[in-house]
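Below: the structure, in structure tokens.
Only one protein chain is missing from this complex, and each of the others stays in its spot.
On to chain A.
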Amino acid sequence: MVRRLKHPFPFTARIRAVVEGQAMTYADENRYPPSAPTGWPESYGHDAPRYDSYGWQAPWDAPYAPYAHETHRGDADLAALRSAYRLLRRVSTLTALGSFVVYVVLSCYAPGLMGSKITGEWSLGMALGVLQLVVTFAAVFWYGRSAQRSVDPLARAVRERAVPAGGSAGTAR
């Protein structure tokens, strides 16, 4: 069975692929299993990827009927976990790295802006630098909370399924 990835917004998909270090892979390299009904919410964010199993021309809302629930449930859990992790990773990493890169570039190429005094001797650049360090505490706390909510339950499900199935369902790929 050949599963192909199709994304409603190919450009976003490519950007995301670059971010993930998956730049310019073959079209069929993201072999996501179909998302069978699992009991988990189907979307993990507005840009969660959606996949079909019929090749390039299948309509997006095609029903996922041909899949027997029992054998593919583990796959679906894993896919859900994968996309939850991916979303979390992407948001957190891009925010941290992006804000810092913007800060460095502004420091270098907009010295007037960053050197402008806000109060007393404090310039905007220094305040932003210290602010990033202070915000780090909040960011780490936020990351822990979000991971606990979005990733941990899915990971638990994958682990639980992998143990009793003894490799037949959980790792049958």
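Assume contacts are C-beta pairs under 8 Å (C-beta built on N, C-alpha and C of every residue); 3 or more make two chains touch, one makes a residue touch a chain; residues count from 1.
Methods note: contacts and distances are computed from a predicted model.
Undergrad: Write down which listed name, "Xylose transport system permease protein XylH", "Amino acid ABC transporter membrane protein 2, PAAT family", "Putative symporter YwcA" or "Cytochrome c oxidase assembly protein CtaG", is the UniProt protein name of the chain that is not shown.
TA: "Putative symporter YwcA"
Undergrad: Which residues does chain A use to touch the chain missing from this display?
TA: These residues touch the chain not displayed: 20-26, 29-31, 74, 78, 81-82, 85, 89, 92-93, 96-97, 100-101, 103-105, 107-109, 111, 114-115, 119-123, 125-126, 129-130, 132-134, 136-137, 139-141, 143-144, 147-148, 152, 154-156, 158-159, 161-163, 170-171, 173.
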